[in-house]
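Here we show just some of the chains, and they stay where they sit in the whole.
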Amino acid sequence: MKEQVKPANGKLGILIPGLGAVATTFIAGVEAVKKGIAQPIGSLTQMGNIRIGKRTENKNPKIKDFVPLADLNDIAFGGWDVYEDNVYVAASKAKVLDAELLNAIKPELEALIPMKAAFDKRFVKNLDGTHIKSFTTKADLAQQVIEDIRNFKAENNCERLVMVWCGSTEIFQEVTDVHQSLEAFEAGLTENHPDISPSMIYAYAALKEGVPYANGAPNLTVDTPALLELAALTETPIAGKDFKTGQTLMKTIVAPGLSARALGVRGWFSTNILGNRDGLVLDDPDNFKTKEVSKLSVLDEIFRPESNPELYADMYHKVRINYYPPHGDNKESWDNIDIFGWLGYPMQIKINFLCRDSILAAPIVLDLALFMDLSKRAGMTGIQEWLSFYLKSPQTAEGLRAEHDIFKQLIKLQNTLRHMMGEDLITHLGLDYYQELVDSIQ
Amino acid sequence: MKEQVKPANGKLGILIPGLGAVATTFIAGVEAVKKGIAQPIGSLTQMGNIRIGKRTENKNPKIKDFVPLADLNDIAFGGWDVYEDNVYVAASKAKVLDAELLNAIKPELEALIPMKAAFDKRFVKNLDGTHIKSFTTKADLAQQVIEDIRNFKAENNCERLVMVWCGSTEIFQEVTDVHQSLEAFEAGLTENHPDISPSMIYAYAALKEGVPYANGAPNLTVDTPALLELAALTETPIAGKDFKTGQTLMKTIVAPGLSARALGVRGWFSTNILGNRDGLVLDDPDNFKTKEVSKLSVLDEIFRPESNPELYADMYHKVRINYYPPHGDNKESWDNIDIFGWLGYPMQIKINFLCRDSILAAPIVLDLALFMDLSKRAGMTGIQEWLSFYLKSPQTAEGLRAEHDIFKQLIKLQNTLRHMMGEDLITHLGLDYYQELVDSIQ
């Protein structure tokens, strides 16, 4: 397969619907890294290593030295937002990064002006967009976004593009008739079908243009037959959904550990406090529902109660999100986990994660953008399950259970990279080391 | 390899030096499980599943249905202790299990009387053994233990034996000349060499008899050239060291998660409070040193600061154990983890684990005993690194870095079982599912 991967020549444009806290932290960070004043911590593509060959070979290169990724200096940023603030102003208002850091890259950030957003307040009740596109039909709206994409590519002299959704969580939706085929979807665009959300319009535009699309929110977007069909037709990678940060990140770390040791779980209570715009949006029950479904699925998929009913069938799982302005972007979670061990004896684990939402999400945006671009160059089409490492609700082929265990996700990601580059997959068997040892003694 | 694994016919004797809280909780638990009044939660051999074949095949048998393990009804227990209490009395004093449960299996437990221990107070300062063997030389002492083993096997009509150390942490020791070869070691036994500890005498006796030996404490025991040589000569499996429970278990779950996401760590402060006999022994600085070395190594091996200096080179790691009688066996840990992400922004994780030491350790004793027996029947000799899943300080071939990441350890364990039974190893690649999907659409 190695021969098939095309090199990362020319510029890569990263297009972002939603230039809020996450996106501006991502963009500002890349600019700061390019200036050498900060490091892209948390990004596998920039900081991560990958073991190659046997343990005794000690080959552990950086991922970016192992697979051909776009260089940070070859990236152009663009995006849409419902507010007209440039990225410097938006980043300042988000209060994630220090004023000092932002000032060091002020010219670069001020130059980034959002395009008018495709917006529909019905899908995000607690926001009031003011910088939005006028349109007659949703087909017209999609066409405007397609024009934005083409103009951006030309103006920025880009060879390739990717799109990463960093906008808000939309209200809860399920697949209806209009999502069942590309034909029905395109008819729906023309008829202004109410079940077509703004995020679907961005995704449709991207896929039409062959631009990989990654979904950072729990919205129903590319996980529909219609857009899967379009992705297959235009040979475009897609990935989703919902950036895995904070509490769910911690859950997909700790739950596999409990499952590994066959410890039972009676209850898992998770609460969050956060005070950013995301918290405000999720204060509406319809939007919270979308997030809740995404967050709740995680444990069942890791514990598989149907295989282990004695351990997990009676688990009570509750997730709460509380809008708490004093903490701003410093999302904080508290988990109470009621487990039981040998002979059923109970124990408890309490985890308090004082995290920063956008700081955890920003490197995910970078990695998804770079890896989606790699997928495209490697000729990989449709759902990129190997990127489920980054996502709360991994999209999979129909009928295939999602893997939520972050460690299995990591092996999948790494073995996919090894596979791309023609290296041996790693199984951690390693019996050979010991055969040699015993032989040498005997 | 599948053809090589001999069946588990006849009785398996499990011999235990140290019939304290852990061992009595293990024995009582197995008896309760046999009676159907409790479940062996936390034991992979009894409760764990293993995926076989592709994800879509949905083959996920119990491990005990996949590999030939000794049945719980075919186990005989024996052991040594420095106190003469029978297992019922010792379990009652340990205050781990309810009186009601213990009473339901009282006859079985009362029948188990410890043999006199090989003891040397120099190695465990805070204990005063009263039920101990007299001896002239350590060679004589070793011979007494060998006689115990033979008598036990005959009296209990066992086909096979394994030994699992559940005794105390001995004082800190490093390899000296007397441990460098089997010849030097046997000379040392005769000369009463001070660097030969009681645990080494038990291990020597076991290996001489071809009995697999697993080391549940951080003691220097089978991790010496002398005993490795003996294991190779008698074709005996060994494994060590230090049961991975409580705080270190949690550490080898959480640290791989941080490393997976390339998050930096500035500091990790771990404190423990426990009030059982283990806590009393570790209240002595020389004994704590042994435990501390075992506990401290974990993070360095997972984070590999030499490969990721920007993330982990300046990590400050501190571990404290505090004897706190009010908690008894209910060991409790509190960890403060100072991490940093994107652009170096700091975050914190606090974990409070209200655990029960012996409840977490007991199923490890069971699994190690059954898997060591399986190794022996599979013809695997010497260090069983695939069992490092259960151990704080995995013993490896010289020059081979130990793997502490519990998830890599689990894959190693599972792929070893698959390898034994002639099944495909699992790599989590799974690209084929998606090729089919895209093909079907296109």
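Chains here go by letter, A and B, matching the order in which they are written, and residues are numbered from 1 within each.
Please note the rule applied: a residue touches a chain if its C-beta (ideal position, glycine included) is under 8 Å from a C-beta of that chain, and two chains touch if they have at least 3 such contacts.
Note that this is a predicted model, so its numbers are computed, not measured.
S.K.: Of the identical chains, 2 are shown; go ahead and state how many the full complex includes.
M.R.: Copy number for the complete assembly, per this file: 4.
Assume only the chains that are shown with their structure count from here on.
S.K.: Need the CA-centroid distance for the pair chain A / chain B, whole Å please.
M.R.: 38
S.K.: In the complex of these two chains, what residues of chain A are touching chain B?
M.R.: These residues of chain A touch chain B: 25, 29, 32-33, 38-44, 46-49, 55-56, 60, 97, 101, 228-229, 232-233, 249-250, 252-254, 256-257, 260-264, 304, 307-308, 310-311, 340-345, 347-356, 358-360, 362-363, 380-383, 385-386, 389, 396-401, 403, 405-408, 410-412, 415-416, 419, 425-431, 433-434, 436-438, 441-442.
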